[in-house]
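Starting off with a structure, shown below.
One protein chain omitted, others in place.
Entry: chain A
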Amino acid sequence: MSKYLLNKFLYTVDRDPELVERYREDPRATVAMWETEYANRILNCVDGESSTWLRFDDTEREALAAHDYPALFELGAHPFLTLTLFIAMFERDHEPMGFQTEYARRLAHVSMPYPDIAT
């Protein structure tokens, strides 16, 4: 399990307006593309110095491909990264603050302590 890689997906997609739209429109294909092309890039290194070992497990890949943010929460993805990216993708489809309150409602079953987010 790699909370780090989940976070890396959320982080690198969130900061790229084009990737935000691709992930909104075609999440499954975007996750597959990202795992091939981005997952092993070290952000401050050139491509020839990429890592060789990073990949999602099936649960993680499916949570991302299904836009399943409650599952990402359960997996210990950083809640700030998930929230920020999902607001960017879906706030536009709701009344003001509507998406944020729905997001809270879909997590209402969660009890303390929350899943550990340490990476």
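Throughout what follows, a residue touches a chain if its C-beta (ideal position, glycine included) is under 8 Å from a C-beta of that chain, and two chains touch if they have at least 3 such contacts; residues count from 1.
The definition used in the following text is that contacts and distances are computed from a predicted model.
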Complex minus one chain; that chain's UniProt name from "Anti-sigma factor antagonist", "CO/xanthine dehydrogenase Mo-binding subunit", "Protocatechuate 4,5-dioxygenase, beta chain" or "Iron complex transport system permease protein" is "Protocatechuate 4,5-dioxygenase, beta chain"
Identify the residues of chain A touching the omitted chain, counting contacts across the whole complex. 4, 7-8, 11, 14-15, 17, 42-44, 73, 78-84, 87-88, 97, 100-101, 103-105, 107-110, 112-114, 117-119
